[in-house]
Every structure is written in C-alpha cells, then in structure tokens.
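Take a look at this one; I'll ask things after.
Note that this complex is displayed minus one protein chain, with the remaining chains in position.
Chain IDs A, B and C follow the sequence of writing; residue 1 opens each chain.
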Amino acid sequence: MNFEKIEKIPTRKGFGEGLVKLGEENQNVVVLGGDITGSVLTSFFKEKFPERFFSIGIAEQNATTIAAGLALSGKVPFFASYSAFSAFRNADQLRISVAYNNVNVKIGGGHSGVTVGPDGATHQSLEEISFIRTLPNMTLIVPSDYNQTKKATVAIGRMIGPSFLRFGRSAVPSFTSQETPFEIGKANILTEGNDVAIVACGTLVWESLVAAEKLKKEKGIKARVIDMHTIKPIDYNTIIDAARDCGCIVTAEEHQVHGGLGGAVAEVVVKNFPVPIEFVGIPDRFGLSGEPEELMEYFGLTSNTLINSALRAITRRDKGFDLIRHIKEINK
Amino acid sequence: MNFEKIEKIPTRKGFGEGLVKLGEENQNVVVLGGDITGSVLTSFFKEKFPERFFSIGIAEQNATTIAAGLALSGKVPFFASYSAFSAFRNADQLRISVAYNNVNVKIGGGHSGVTVGPDGATHQSLEEISFIRTLPNMTLIVPSDYNQTKKATVAIGRMIGPSFLRFGRSAVPSFTSQETPFEIGKANILTEGNDVAIVACGTLVWESLVAAEKLKKEKGIKARVIDMHTIKPIDYNTIIDAARDCGCIVTAEEHQVHGGLGGAVAEVVVKNFPVPIEFVGIPDRFGLSGEPEELMEYFGLTSNTLINSALRAITRRDKGFDLIRHIKEINK
Amino acid sequence: MSEFIFSDLTFENKERPLNEFPKIALQLRKDVITSLFYAGSGHSGGSLGMADVFAVMYFGGLMRYNPSNWLSSIRDRFVLSAGHISPILYATLARAGFFPPDELKSLRKLGSRLQGHPGLDVELPGIETSAGSLGQGVSIAVGMAISHRHLDKTDQLVFTVTGDGELQEGSVWEAAMTASNFKLGNLCWIVDNNDCQIDGRVHEVMNIYPLQEKFEAFGFNVITIDGHNYSQIYSTLKDFKNNSSKSEKPNCIIAKTFMGKGISFMEDDYRWHGVPPNKEQAIKALSELELLEKQIIELNKIN
Partner (left out) sequence: MSEFIFSDLTFENKERPLNEFPKIALQLRKDVITSLFYAGSGHSGGSLGMADVFAVMYFGGLMRYNPSNWLSSIRDRFVLSAGHISPILYATLARAGFFPPDELKSLRKLGSRLQGHPGLDVELPGIETSAGSLGQGVSIAVGMAISHRHLDKTDQLVFTVTGDGELQEGSVWEAAMTASNFKLGNLCWIVDNNDCQIDGRVHEVMNIYPLQEKFEAFGFNVITIDGHNYSQIYSTLKDFKNNSSKSEKPNCIIAKTFMGKGISFMEDDYRWHGVPPNKEQAIKALSELELLEKQIIELNKIN
C-alpha cells in the first residue's frame, strides 16, 4: 500500500455506479429521488433509466413507504437521501413498512458522518448505525471506500431483504481494488497481527491501516485490521477470533461511541470472549461545521488516536482487568 | 418482599399522576396530547389543567417539534404517545429539534415492549432504548414499577434538558415504596450479592428479584440485582463495581438484545473491566399478538431465563474466557 | 353458545342486486362482534362502521381477486391503512374464502395469523401489508399504484382505506401529493369519515375540515358519499373502476359513516373506538343484528 499517493474518490460515486450496474442487470430495479439526486448520485441512474426513476421530492417518509409498496409489487426499489433524513425522518416507516414487512427495500444513507463537512450538525448523521442495527430483518453495510461501496451496492441489490447502505460525501482514499473480495456478513482482514485488533468501518478503515503501519514501524506492534463493512448481520467469528488471538480490541467508526459498531463488537465480545475494548468515535456530542479533514482531526477520528487507543488496549490487556480508570476519563 | 401477594399497578398510572404533581408545582408544565390521552394517562393532567393541555391529534412529528417551540418559550412541555410512535415517527424531530437544540422537552413513551399485548408487533416498541440512548444530550429512563415511574416523571420534569421516559401499559408488580430513593443516573442496588450481577430495567427488574430469590433458595447463589432505571447517563460506577465484585453479569430488558441496556452495559464493561455477560431480551425479531404474560413467557423474559442465564454467566466466568460456544447458540 | 359459532358461509364476488349487500354487511358485522368478543380486546367502532363499504368493495364484482390463488400477479390490491380496523378486513377475507371463517376466533391470540394489526410475517392470505402505524398504508398503496400504472403498465386497481383521524398524520399529505403528481387514476382512497377518533370528535381533537377542499387542493377527484348507502358506495366504486384507466387524477371517496354502525349502543360513540364487546354486550349486539336480518329478509320478500 502506498500511503502517500493514494487516490481519493468519494464513496457515493460507488453507490451511483453500483445502481447503474444493477439497473442494467435487473429490470426491476427502480430508484426514488429525494431532491438530492445529484448529491447522492442517484442522478447516474436517473440519466440512464429515466423511466425507472421516480422523483418523490422532499418527503422521506413517503419515499420509504412507497418503496415498500413497490417492493410488495415485485420491484427492487432504492431510495437514497442524506443519512440524517433517510434513517431518521422515516424511522417509523423503516421500522414497520420496511423491516417488519421484511420487504426488498434498499435505503441509501449518503453524506453520513462528520465528513459531510461545513453543512454542520443537522446534516452530520452520527446515530444511525445504532438505530438501524437494532431493527430485526435489516442488513446494514458501511463500506470503506469507493470500490467497496460499488460492490456493496450491487450486493444489496442482488440479495433479497431490507438493507441500508451508509456512505459519505467527501473523497476518501481508494485502497481496495476491483478484485478485493466483498461478501455481505464476512469481514475483511486487511492486515495480519496478534498484538491488537482494530475493528473499523467506513472512513476509519483507512485510518486503521495507517495506524497499523505506524504501529509496526515505530513500535513493532502487529495490529490486525478488520474491515467490518457489514454491521448487521455482524461477523461473530471474525470478532471472536480477534478477541482470542489478540486479547484486546480497538473499534473505530465515524459515529457516536454509543450503540454503533463499537457497541456491536462489545456485545459479541462479552457474550463470547471478554477482552478490553477501546472505542474510537464521536464522544456523545453533535457535530460542527468545518472541513471534513479538520473535523476528523477535531473529533479525534485519526490514525494517531487509533495508535493511542491500541496502546491503551494493550496495556489494559497486559495489566489484567483491574485497571479501573477514573470515571472522568471513562466518560471521555 | 412478599413474592406471592404483590400488588400490581400499571406504570402509566405513575406517569399520569407524576404529571399532575408537576402541574401543581410548576405553572410552566404543559402537556401535549397525541390522541391517546386515556391510554398513556395524560388524561389526568388534561382534566386537572385543561388550559395547559393541548390536543395535537395524531401527529407525532409536529407534537414533538411544537414541544420544542414551547420549551424555547420557557415552558416545560411533555408529549406522550405509544413509544413506537413517540420514539420513531418523530425520530428526526427528536434528534434535531429536541436533542441538538438541547431544550427542555420531555417525551413519554408509553405502551412500550411486548407487554402492550394483543395489539401486536407494530405497537410493541422494542428498539427505542438503542436509538434514544445514542442521541447526545438526552436523558433516558426506563422505570420498573408504578412508584418509580411517578418519581421518574417528577424528576425529569424538575431537571433541565431533554428526556425520554419509557413505560408500559399493563399492571406490573409494585415493589418499590414511596420512600425508595430515586435519583436520575444512580442505579438502585436491590439485593446484595457477589456471585453474579443482574442489571435490569423496566419490567425485568421484578423478574430479576424473583430470579435472585430462587437462586438463593435453590442454589445458594447470591445475585446482586441492580435496577438500572437510568439508561442515559448510565451509572458507570455501579456497573464497574458489579463487574469487579461478581465477575459476571446478566442484563435484562423488554427490548431487543441489540443496542439496548445490554449494549450499554457491555460498552461500560469492555471499556473498564471485561467480564462475561449474558443478555436477556428479545432475540432480534419483532413481536406478536398475545396476552402480556404469555408474551413475556414466549419470548423468555422470565425469572427462569434469568436463572439459566445467571448460571451460564457463572460457568463462563469460572471456566475462564475460552468457552467459545457454537455460533448458532451465540446468535441465539 | 350458538351466537359465537362461525358458520362456513362464504360469498361470491360478483355483480349483484343492491338488496343483497345488507345481508353480507350484516354477516360481516356479526363476525366483527364475535371475533372481538373472543379476542377480549380490539377495535369495534371503526370495524362496524366500515362494514357496508367492505361488503360492496369485496362482494360487488368490482375488485378482482382470487382467494384460491390470491397472490396472482394480476390481482387488484386492497391496502388497509387504518390497521386497527383489521377485524372488518379479517371478516371480509374469511367470508370471501381466503381462509376458514372459524379462524376468526383466533383474533389477537398468541400464534394466530390474525394479528391485532395485520402482520405480513404471519402470512394470512389476502393481507397485502402490515399496518398499525397510521398513515403508512396509503403510501404503500401509492407505491403499488405507481408500480402497476408506470412500470407493469397494467390496469390493476389499488384500493386503500384510511381513518379520518389518520389524516392528521402529515405523511398522508405526502402520499396525496405524490398520488396526483403520478396521475394515479388507478388509486381509490376511501376515507372512513366518522368524525371519531380515540380522544373524541375529530373536529375537536384536531379539526381536519374542510376535507373535500383539502383533497381537491391536493389534486384529487373527490366525492363525498353516505358510507352506509349501498347504492352510493356501489356507483362511486363502479365509476372509479370504469374511469380508472383513462383518469389522470387519483380518487378520494369521503365516506360519511357512523362509528359502531348497526349496534344501537355503539353508534356514533367514539368511546367504542378501541373496545371489544363483553359477553353481555356481544349477545345484545348479535340479537340486534339478527332482528335486523329478519327485517331485511321480510323487506326482500316484499320487494
């Protein structure tokens, strides 16, 4: 991996292209627009298949439920908006008409996380992993780069059942290739290592790779970087193996530290093989305006934080379980 | 505690009475109705203070946001509906207008969980602990009986800041008294014990007490039952003490096993003192019509399940951390 | 008790003289009473109030469906948006032959296919979607109508029923806006306009009137009818069916109804929204219905 000169492509481009691919292979794929088609790049599909594109306007509840009606008529509907609005404005509809109905509706949550940047807190969805993974019947995927997003889009379009894909706005390092395997529910182990496991999703996977590289070079620590692209159903085996082999874990996500990937991993771990975990994420607060990279830095979603967290996890493992830190620090 | 002859009172009664008490002590307390005032017993307040009651009809989004507007005008607005609709139909409004605005809005989520009974899955909210606790600035309380619900209602009405109170429809054992202390964020330790800790909320607290009694009588096992009424902010210290003292934990809630109280406890534990946890809750599926008690039985939300879980937790602790169970079982 | 037995009776779906609908509606009302009595909880008021509409919609040869191959891809669709009045839908489906009427006694019981609010997971024939969260069904109906009209390009019809309190939900107006934007002439939206909801009169809880004007401003063909007048129900639905393929406007039928219609002590009383009859009330209700039945028979003899 060339860490210096990596190309950057937005994940949403993968989503847009994936939709076109699906549209080509399956006549039943239809797309609903939520007045942000150029932002989440459902515009690609719209241009190519105008007769299978329906503009619903700014009405996320309705779009989601119309999608359910289309699915109940044999179609494979995608509806995408900003994740803040396609996961929350329509939450009841997702719960009842999509998840409980267990229909073949695919929701795209674009512009997620703080990397949406200067639009600020209202647009920075940081809570939807928690909500969506709690819904029965749902599949939830948070891909980490452009190629993977494209594959994930195609994969959820081919599987049967409700799914949610969370992706981003800004250009991020494109580190997987067209050949990198992608299977829903099967995490990708990106680096081998038994010293500490870093379980990450989305934009934090790249940071984890950078962190692992530095840990190796600077401290001789071998980190196992796991790309946990599928949050639901979560890959129990890979997590349990990591807990057993490494004895400590760091989770990393562009999401609240509560309830998200970290929470999912914690649940698997305590139920199977309890080890210390350090959570990297947004510390229970709302976002802010700023440039994507500034914000990642500001909120500590960086390889440096990951390195510190890894070291802390290792210390906790080695000192045993009696290292109770002061409550202030715990609450960070 | 007399386990045989315990009186049963619905928690919603505590909510309704708490509102009246608040109405008496604070002129600024107002209540918004969502066309189910007789169900969630905001009707008590309505009768007593008709000039401070506003019927909004069936419009949970609007009611929640109007509440925010009232709070921004110095009022202390409560809005209550069925939890399925006052946590999800209005999720975006809760996120932005309530939590991000950090205003003094109080939401009641009544008829929560499977104990709402024959209305079935759509009305059985089992996902809102996960969502609400992920929102920054929120306080989330899941009281366990009538008296506590009343105290919790009064407490959230007196504190400043957004809060969500989750309560139920059916009559449940009333085991705390008017004198039992209640403090937001401070869990109640109901039984002393160092063999296993049972951390429960809502209807499962009573089942935990029953389980602890049986464990003591039948197996000589002393369980520490913790009533974790406040899910957010969670009581770190009490959980960490339980992990250290008992070495294993069972969590219990009338909610999905993912993301809820169990998830919150797991997060605290792995970040501080990793121990085995067994989760008792709804196993990642939607509800069903049936009588409340039948459903609690059907979904295994009973003292018997708790006993088995406690035994399993103890075994896992004693056998060490290498007890990896088959993935099927893990996934329960 | 013979009152509480479900006969095997089914009705054909065919064009029929108007004077045949009363006895069908009567049977549906009996089933509603009986199943709710068995259930011990549930929604009497709206279910009884809509019996006449359901009788005509399902048994007048208007809606195309086939109980023995109910998932047929060319069926017309009925979406219950007001999920709480499931008892009338269940009764109708049972009497149309979708499942044995005797199953009606399992309403709301653990393990039943007759969930308190319709659930797709339990796979009861005739149920097109889960419901229970107000306002969602009508958007589902819009999705189906889009699918039929713009993708499959068939003339399949989509019927949906919402309550009037339900119209307080904003998502309903999103659905309305979309329906007219996509020129869903194949959509027939029936509003159960009983002016009752849980907390009281709709116009007092949160006034929704004027209704006709609202739907017109949202681009609908609107017609207000007496929801207990078979002739009006039939001709309105028939007009919809006949004009559907040419029409570029979605259709709204505001059916003026009485909650609890047919049972003296329930009629037009919002307190019956979500309550089942107890045994005494069920017997009283059934005997009122039987009296009515006799009158109908007599009347039919004379005419």
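Everything below uses one rule, namely that a residue touches a chain if its C-beta (ideal position, glycine included) is under 8 Å from a C-beta of that chain, and two chains touch if they have at least 3 such contacts.
Bear in mind that the values here come from a model prediction, so they are computed numbers and not experimental data.
Put simply, the missing chain touches A, B, C once the whole complex is considered. For the options B:35, B:92, B:195 or B:235, the residue in contact with the chain missing from this view is B:92.
One of A:41, A:121 or A:172 touches the chain omitted from the figure, and that residue is A:121. Of the options B:36, B:66 or B:172, the residue whose C-beta touches the omitted chain is B:66. For chain A, the residues touching the chain absent from view are 33, 35-39, 55-59, 61-62, 84-85, 89, 117-123, 286, 288-291, 294-295, 298. Although one chain is not displayed, its contacts with chain B can still be listed: residues 30, 51-52, 54, 56-57, 59, 61-62, 65-75, 77, 92-93, 95-97, 100-103. The chain not displayed touches chain C at residues 168-174, 177-178, 180-181, 206-208, 210, 213-214, 216-219.
FYI, only the chains that are shown with their structure count from here on.
Centroid distances built from C-alpha atoms place A farthest away from chain C. Measuring from the average of all protein CA coordinates, the nearest chain centre is that of B. If you average the CA atoms of chain B and of chain C, the two centres end up 37 Å from each other.
Chain A and chain C have Cα centroids separated by 43 Å.
For chain B, the set of residues touching two or more other chains reads 84-85, 89, 121-122, 286. Among the residues of chain C, those in touch with two or more other chains are 119, 121, 130-133, 135, 170.
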